[in-house]
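All protein chains but one are shown at their positions in the complex.
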Amino acid sequence: MFSNYLLDILYLIASVTFVVGLRMLSHPDSARRGNQIAAIGMGLAVFGTLFFHPSADIETGQARVNKLLLIYSALGIGGFLGWRSAYKVKMTAMPQMVSLFNGLGGGCAALLAIAELKQQYSGHDPSVSALILVLFTIFFGSVSLTGSLLAFAKLEEVIKDSSITFSRHTLLNVALLALILSLIGYTVWGAGHAGMTWGLILFAVALVYGFSFVAPIGGADMPVVISVLNSFTGLTAAAAGIIYDNLAMLVGGILVGASGSILTVLMCKAMNRSLMNVLIGSFGGNAAAGGGKIAGDQTVKEINLSDAAVLLNYSQSVTIVPGYGLAVAQAQKICKELDDILDANGVEVRYAIHPVAGRMPGHMNVLLAEADVPYPKLFDLEEANEFLPKSDVVIVIGANDVVNPAALDDPSSPIYGMPVLQVWDAKSVIVMKRSMKSGYAGIENDLFFHPKTKMLFGDAKETLQKLVAEVKGL
Amino acid sequence: MFSNYLLDILYLIASVTFVVGLRMLSHPDSARRGNQIAAIGMGLAVFGTLFFHPSADIETGQARVNKLLLIYSALGIGGFLGWRSAYKVKMTAMPQMVSLFNGLGGGCAALLAIAELKQQYSGHDPSVSALILVLFTIFFGSVSLTGSLLAFAKLEEVIKDSSITFSRHTLLNVALLALILSLIGYTVWGAGHAGMTWGLILFAVALVYGFSFVAPIGGADMPVVISVLNSFTGLTAAAAGIIYDNLAMLVGGILVGASGSILTVLMCKAMNRSLMNVLIGSFGGNAAAGGGKIAGDQTVKEINLSDAAVLLNYSQSVTIVPGYGLAVAQAQKICKELDDILDANGVEVRYAIHPVAGRMPGHMNVLLAEADVPYPKLFDLEEANEFLPKSDVVIVIGANDVVNPAALDDPSSPIYGMPVLQVWDAKSVIVMKRSMKSGYAGIENDLFFHPKTKMLFGDAKETLQKLVAEVKGL
Amino acid sequence: MAIFEFIHNNILMIYLLAFSILLGIEVISKVPAVLHTPLMSGANAIHGVVLVGAIIVLFNASSTDYVSLSVGFLAVIFGTLNVVGGFAVTDRMLEMFKKKRK
Amino acid sequence: MAIFEFIHNNILMIYLLAFSILLGIEVISKVPAVLHTPLMSGANAIHGVVLVGAIIVLFNASSTDYVSLSVGFLAVIFGTLNVVGGFAVTDRMLEMFKKKRK
Amino acid sequence: MTIGLINEPQDSRVALTPSNFAKLATPGIAFIVEKGAGEAAFFPDSAYAEHARIVSRADLLREADLVVSIHPLSVSDYRKGTMAIALFQPFVDTTVAESLKNQGVTAFSLDMIPRTTLAQAMDILSSMAGIAGYQAVLLGAGSLSRFVPMMVTAAGTVKPSKVLVLGAGVAGLQAIATARRLGATVEAFDTRQAAKEEVQSLGAKFVEVEGAVDDRGAGGYAVQQSEEFLAKQRAEVQLRASKADLVICTAQVRGRKAPVLITADTVSQMRPGSVIVDLAASTGGNCESTQNDKTIQHEGVTIIGDSNLAARMPQDASTLFGNNVANFLKLFIKNETLNPDFNNEIISGSCIAKQS
Partner (left out) sequence: MTIGLINEPQDSRVALTPSNFAKLATPGIAFIVEKGAGEAAFFPDSAYAEHARIVSRADLLREADLVVSIHPLSVSDYRKGTMAIALFQPFVDTTVAESLKNQGVTAFSLDMIPRTTLAQAMDILSSMAGIAGYQAVLLGAGSLSRFVPMMVTAAGTVKPSKVLVLGAGVAGLQAIATARRLGATVEAFDTRQAAKEEVQSLGAKFVEVEGAVDDRGAGGYAVQQSEEFLAKQRAEVQLRASKADLVICTAQVRGRKAPVLITADTVSQMRPGSVIVDLAASTGGNCESTQNDKTIQHEGVTIIGDSNLAARMPQDASTLFGNNVANFLKLFIKNETLNPDFNNEIISGSCIAKQS
C-alpha cells in the first residue's frame, strides 16, 4: 500500500517538474536547466513505475525475473540508441532528430493502445468511453508515427518533397480522415467483438493517413508540422493517461498538447504563414526550395530574424558593409544601435566602406557620421579585404555592386576589374535587401547564391529594428 | 440532479474566469477587461449557488420564502453598500477601500466557519481534519478582519501609526500566536464537546491578534500588509472551499492565496524592502514618510521605471525639457528613441528648449540636431509655457535652474526674474537627475518637492535606456 | 501514515491545488508595479467567492436556529460587500488604462 | 445526459485538465523565436512519459501472451528512445546558450 | 527723452534693430536713428522709419539723451549730461572711464554687465562669442586646404581633419559644436575646472593639463594661471597643434593680454595647408604669430587674426546684439521714461562713468 502512496507523490513531483521545466525552457537563460529538471522528473516517474507500480508485482519468481529482464533490456536498448543518436547527430540535423523521436513516442502510444484494446476485448464487454479513448490514441499515435518519420525523411532529404504529392492531395486526405472516423464509429458501436480486428485496420489506415498528411508539406514548413505532430503525441499521451488513470501521463500529455499547439501558432507567426496554408501545404512547392525565392536556376537561402540574431550575438567579430540601401532606408541610426548592442555583448564590430558605396563620394561617411559611428571603426577597401577572411559574420546592408564577385571572376561583366569587398571570404554572410533586384550597375550578383550567403529580405530599417529587438531578447 | 451538473459547469467556468481574469489583470492593456471577466465568473458562481445548489431547496413553502427573503435582502444590502462606497471614494483613498473589503471578506469566512463549527458539534463527533480546517479558517478569517480594519483606519489617518505600538511589540505578537496555536490544538484534540466555546475564544483572540499584527507597521508599508492579509483571506476561502467541498471557492481561494503571496514579494521588491522588515515594522517610522529621501524638512517622491513607463505611454501629450545633464550624459540619441516609441504609441511628444539650457547658446539645439529631432518639435520658452499647462507629463532630463520656480516666486533668489519653463503647470512632472545636487546657479530647486513632481534618479543615459526598455515591454 | 492516506484519497484535489498555485504564481509573475494595487484589489474581489459558502450556510441553517441565521446573514452581507465593492473599486482604478494605444 | 454525468463524476479530473491546459499555454506564451525548436524538442521529450504506460502494459501482459509482450517490448523501446533521445537532443541544442554574455 | 542709434561704418552690425524699437516703444520716449545705420546689416532706414526719425549724425548727437552704439564714439562726440551705451572695454582702454566722467557723460559699458544668470539676456559677450565661435569654424574650414570630414571615395580615402580648440568658453564651445557637425575630430583645452565636463558634453575630447589654478567664484571668467603651468600647457598644445589641421583660439583672460599658447615654432611644425583662427587677436592672440585683423601665411600655415568675426554675419549678429541691448534698456525704462535705478546691480555694475 505504502508504495502506492510513494508513487502518487513521485508522479506529483514529476508533473510539477514538467510544468516548471517547460516554463524555464521558454527563457534562454534558464532553458537548459529547465530541460534537465523535466528530465529528472521523468526519471522519477519511470523509476517509480518500475518499483512501486501495483502491476510491478503481479508476477513472482521466474516469470517476474523474465518480465523484468524483458523490460530492462527494452529500456537499455532504447536508452542506448536514444543517447547515441542524440550525440552523434550534427547540429544542423537536430530538427529531424526531434521529429524522429516524436514519431517513436507516437508509435509507443499507438502500440500500448493496441495492447489495451486487446485487453478490452478479453472477457467482459469493453466500456464505450474506454474504447473511444483507446481508438483515439491509436489514431493520433500512428499518425504522428508515420507523419514524423516522413518529416524526418524529408529533412534528411532522403525524399524529395514534390516526388510524393499529387494534385488533389487535400481531397485524398479528407477522404482518409472520413474513413478513419467511420472506422472508429463502427468499431465502437457496430463491430461488437470483431472490434479488435477493426482496431487493427484503423491502425493501418491511420499509418497511411499520417504519411499522406505530411506528404504535400514543403521542407521549410517542416518545423511547424513537427510541432503539430508533437502536440498530437501529447494528446495521445494524455488519453493513455486517462486509460490507465495515470496522472503523470495525463498531465505531461496535456501540457505538451496545449503548449505544443500554442508553439505551433507562434511558429507560424514567426514565419508569417497561416497554419492552414502550412497544413494544406498550399505553397509547399516554393517552400520546398528552402523557403527561398528561385532566381534563374539557382536558389537563395533565407535566414529568419531570430537565427540571424543568434548568429550575430554569439559570434566573435562582425563586419558591417553599408551600401546605398542603408541610405535609402535611412537606417544608419538603428544600424549603429545594433552595433552598440553587439559591442556590449562582447562582439567586435567593424564597418567596411567601399569607395563607391552609395551615390556620391563619401556617401557612407556622411551617413555613419550622422549615426556617430566613431571613425576608428571605419575601414576602407584595402584594410577591409585584409580582415574580412577573419570575421565570423558579414552583414551586407543594402549594398550590391560593391560586393559583387563578378568584378573579380567574370571578364564579361561590365564591372569586371572594379575592386570589391570580398565578403565571401568571411565565415558567413547575411545580405539585407528588399528583393533580388539589381543595384546601380543593373547586373546580377552571384553573392546572393553563394553557399555562405543567407538573405534577410525587407526594408533595411524595419529589418534592423526587428533584428535589434531579437538580439535584445536573447 | 440536472441542476447539480449545471452547477458543476458554472463553477468550472467561474474558476477559469478567475484564472483568466487574474492573468489579464497583470497587463495594462487587458487589466480592465480581466477584472470584468472575473466579475462575470463570480456572478455565475453566485447565481448558480442561489438556484442550483442542493441546499437551496431543503425547505419548502413559507419557510423557504423567508429564507430567500433573508438571503436576498442580505445580498441587496451588501451589494448596495459595496457599490456605493466603491463609487463614492476618491481615487486617493482606494487602497483603504480595498483593505476594508478584504477585511469583510475575511470576516465572512470567519463567520461561516463558526456556523460550520456549530454544525460539527450538533450530533455526531466532528472529524479531526474538518475541525482543523474550520479553526484554521476562523483564525485567518478574523486576523484578516481586524488587521484590514486597522490598516484601513491607519490609511484614513483615523489612527496615528505610533500611537498604538509599544516597544517589544513583536514579543507580544509571538505570544499571541503561540496562544492561538495551542487553542487550536486544544479545541481539536482536548476540548471534546466544549469545542464550540473554545472555538469562540479562539475567534476572540484571533481578532486581537489581527489588530496587534498590523499595529506596529508604518503607513507607507500598508499596501504590503494589505496584500499579505489579502492572501490570508484567499487561504481561508480555499479552506472553506474544502469544507464545503466547493471547487469554485477552493480554486478562487488558492489562486488569490498564491498570487497574493507573489504580489506581496513583488511589492516589497518594488519598494526595495524585505518582507520581514515590513512585517516586523522595524522601520515603519521613516517609511511612514512615503519611502522618499528626506531633504531638509521636505521630502521628495521617487517614481520607479515601470510606473514612469506607464505614465508616459498612456498619456496624450508629453513634453521633454532637456538640460545640461542631457548633454553631460550624452543621452540625446536614446532620448530621441524614447520620443520615437511614444510617438509610435500615439503620444504627442514636444521639446521645450530654454534659452540658457546647457552651457552655451544653442547647446540643446546642437544635441537634438545630432539626434535628428525634427525642428518642428522644438519649442522655445514662450511657446512652451503656452502649452505646458495642457501637457499630461513633463520629463525634465538633466535640467535644473531653467525649471526653478524660485525665479518666479522667490525675490531673494539670485535667479529671481529670469524666465523659466513652468513645468509644474503640467499634470505631472518627472525629473531625471543623478542626485539632489544643484545646477549651475548652485541653488536649491523647489520643483523637486512639488506635489506634482516625481524624481527618477540616475545617469540620464542609463535611466533613459531602462525606461525605453520598459515602454517597449508594455 | 494518515497524511499519506489522505494524500492518496485526495490525490486529484492535491494536483488541483498544486496546479492552481502554479497558475496563480505564473499568471502574475511579470506584472508592472503600476498594476500592483489594481491587481491586489482584483484578487481581493475574487476571494470574495466565500460569499458562495455564506449563502450555503444560510440555506442550511434551519429556520429556527437564529444564531446560525444571523451569523449567515451577516456573512452574506460581508461577502457581498467584498465581491461587489472589490470589483467596482478595481474597475475604477483601471479606468486610467482605458485609452487604447494605436 | 451521459456526458453531464461523466462530467459530474470526473469533475476534479476535468478541472485538472482545464488547469493543465491553461498552464501549458501560460507557461510558454512569450517564448523568443530562437527557443522555438529547443522548446518543441523539450516538450517532445516530456510526452515521452507514455513510456510509463508502456511499462505498465508490459507488466500487465501475462508472460504467455507473446503478442502483448512483443508489442509492449517495442512500445518500451520506442518510449525510451523518445525520452532519452528527446532530452539529450534538447540539451545539446541548448548548449549554445551556455556562453554567458557579459 | 530721446534714444539715438549710431551708424557705424567700421562695423557691419548695428546696435538695435527695428523690431527692438517696436518692443521698447513707450509714450515718454522718442527714437532717432542715424541715416543708414542698419544698411550693412540689411535693415534699411525704411524699416526704422516706422518707429524712429532718421537723422544725421550731427542732429542725433545734438538731440539724443541716450546714445547707443556698438563701439564707443570719440569721447568728445558725446554731449555733456547725456547717457551713453557701448562696448567701452574699460579694461582695454583704461582711460576711457575717466575722460567720459570729465566729459560729464554717464556711460554704461555693455561688456561690464555682470555675468549673472539673470543678466544672460543682456550678455552681449556671450551672444557675440557664440557667433564668433561658429564663424571661426566656417572661416577656418573654408580656408583649410583639405576636407574636414572623412571621405572614402573612388579617388582615394581622406582622413577627417583634427580641430584643436583653445579655450572652451562660449566661443570655444560653439566652435567645438560646429566643427563636430562638419565631421572633424575635435580636441579642446581650457583651464577652468568646469570646462572639461562642458567640452565632453559636446562629444569632444578634452585635453587636460595638470595643476590649473582653481577659479570657482571668478564669475565664470578665467583667472591668471601660473607661469609653470602655462609652460606645461604650451608643451602640450605644441604637441597637439603640430598634429592639428585647424586650430581655433578663443583663450582669453578678461582685462589681460590673451595667454600665448602657440609659439612661432609650433606653427612651423604644423602641416602646410593648415589654418589657425585666432579670436583673441585683439588682445594679442593665443598664437605668437597672430597679427590682429590680418590674415597671414606662416610657413604654409594660414593664420587668421580676427576678434570681430560676429561682423561676418551682421543680420543675425545685429538681431542678437539688439535684443541684448533692448533687454538692457528695459531696465532703464521706469514709468514710461528713462531713469536708470542705480541700485539695480546690473545697471550699477555696467556703469563705468557717472555724471556727478
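By written order: A, B, C, D and E. Residues from 1 in each chain.
Everything that follows uses one rule, which is that a contact is a pair of C-beta atoms (placed from the backbone, for glycine too) under 8 Å apart; a residue touches a chain by one contact, two chains touch by 3 or more.
Values in this document were obtained by computation on a predicted structure and should not be read as measured data.
Colleague: Would you mind listing the shown chains in contact with the chain that isn't displayed?
Modeller: The chain that is not shown touches these displayed chains: A, B, E.
Colleague: Check each of A:I58, A:I415 or A:M436 against the chain that is not shown and name the one that touches it.
Modeller: A:I415
Colleague: Quick one: which of A:A240, A:V356 or A:V468 touches the chain that's been left out?
Modeller: Among A:A240, A:V356 or A:V468, only A:V356 touches the chain that is not shown.
Colleague: Which is it among B:S55, B:T165 or B:N365 that touches the chain not included here?
Modeller: Considering the complete complex, B:N365 is the one touching the chain left out.
Colleague: Looking at the whole complex, which of B:L247, B:L378 or B:A426 touches the chain that is not displayed?
Modeller: B:L378
Colleague: Pick out the residues on subunit E that sit against the missing chain.
Modeller: 41-42, 120-121, 123-124, 126-127, 130-131, 134-135, 138-139, 141-142, 144-147, 149, 151, 153-156, 158, 178, 181-183, 272-273, 300, 312-316, 319-321, 323-324, 327
Colleague: Residues on subunit B that touch the omitted chain in the whole complex?
Modeller: 353-357, 361-362, 364-366, 369, 372, 375, 378, 380
Colleague: May I ask you to list the residues on subunit A that touch the chain which is not drawn?
Modeller: Residues touching the hidden chain, for subunit A, are 324, 327-328, 330, 355-356, 358-363, 366, 369-370, 401, 414-418, 440-441.
Keep in mind that, in the parts below, only the chains that are shown with their structure count from here on.
Colleague: Give the chains in contact with both subunit A and subunit B, ordered by label.
Modeller: C, D, E
Colleague: Applying the document's contact definition, name the chain pair with more C-beta pairs in contact, B-E or B-D.
Modeller: B-E
Colleague: Using the average of all C-alpha atoms in each chain as its centre, how far is it in Å between subunit D and subunit E?
Modeller: 80
Colleague: Distance from the CA centroid of subunit A to that of subunit D, rounded to the nearest Å?
Modeller: 18
Colleague: Could you list which residues of subunit A touch at least two other chains?
Modeller: Within subunit A, residues 19, 23, 247, 251, 372 contact more than one other chain.
Colleague: If I count partner chains per residue in subunit E, which residues reach a count of at least 2?
Modeller: In subunit E, residues 203 touch at least two other chains, as defined above.
Colleague: Go ahead and list every pair of chains that touch.
Modeller: The list of touching pairs comes to A-B, A-C, A-D, A-E, B-C, B-D, B-E, C-D.
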